[in-house]
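To start, the structure itself, in structure tokens.
Excluded from the complex is one protein chain; the other protein chains are retained at their positions.
So, chain A:
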Amino acid sequence: MAGIGGAETTGKKVGWGLLNAVVVIYALVPVLWIVSLSFKSSATLADGNFIPREWSLENYQNIFSTSEFTRALFNSIGIAVIATAIAVVFGTMAAYAIARLDFPGKNLLVGVSLLIAMFPQVSLVSPLFEIERTLGLFDTWPGLILPYITFALPLAIYTLSAFFREIPWELEKAAKMDGATPGQAFRRVIAPLAAPGVFTTAILVFIFCWNDFLFAISLTSTEQSRTVPVALSFFTGSSQFEDPAGSIAAAAVVITIPIILFVLFFQRRIVAGLTSGAVKG
């Protein structure tokens, strides 16, 4: 479409540049605002200025001096990493089987994972709350990891099977000709080729687990397993009369950093992963 007019005039270029600028501002303003809040000193916190009048690190010092935040950060990282690892391993196995093997029940599995992807998560919260209380999983890491794996699996299966479709399968056949079993062909030939897809899926799944709020707030009750998004909403400030906005902003910036880094470094892959699963089917 870009080439329709033939030569692009400078006017057009400026127009597109302006549009791009609007898009960039649109996306960044709320992020910059929370960054700005996090650097305001407690005296200037409530001045409503977009740019801090007085820069300070006191909010960061505050949050890192309490276990409320550091423990939540530890929980967040631990839970997200474990859930991502398990979901990606299970998802890779299932996606390989779905993309490559013929067996009864395959369509059922695809259908079920589609159902789960669309499932209203709040519907699961009530029974899980009660079941986990009975099993002693309530307010523990596994109590969150399990639902995360479950809701990440459809995402993982779709993205991965879309990637697996792009792999040159002749190589697998060649390996089988040379006497490799299907299992060996999977491990030695296909897995290395599929690594970029697996990696992309891992990022998407991690973002999902990192972002979750509903399960985290319903299935935890103490510092023991509370993740950062939930801890944020319980911040009260170091004294009763202090506005927690500064601490919340600082904590928010800390948990946003990994996401921004992912997006910066793996932008192309994230886009490919998101769209391959959803649009190409």
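Methods note: a contact is a pair of C-beta atoms (placed from the backbone, for glycine too) under 8 Å apart; a residue touches a chain by one contact, two chains touch by 3 or more; residues count from 1.
As a working rule, contacts and distances are computed from a predicted model.
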Any idea which of "Acyl carrier protein", "Xanthine dehydrogenase family protein subunit M", "Multiple sugar transport system permease protein" or "Transglutaminase" UniProt assigns to the chain that's been left out? "Multiple sugar transport system permease protein"
Residue of A:24, A:43, A:171 or A:191 in touch with the missing chain, whole complex considered: A:24
Which one touches the absent chain: A:79, A:157 or A:189? A:157
Please identify which residue in A:180, A:193 or A:214 touches the non-displayed chain. A:214
Of the listed residues A:63, A:79, A:99 or A:198, which contacts the missing chain in the full complex? A:99
Can you list, in ascending order, the chain A residues touching the missing chain? 1-4, 8, 13, 16-17, 19-20, 23-24, 26-28, 30-31, 33-34, 37, 45-46, 48-50, 89-91, 93-94, 96-107, 109-110, 112-114, 116, 118-131, 146-147, 149-150, 153-154, 157-158, 161, 164-165, 169, 182-183, 207, 210-211, 213-214, 217-218, 228-229, 232-233, 243, 245, 248-249, 252, 255-256, 259-260, 262-264, 267, 270-271, 274-281
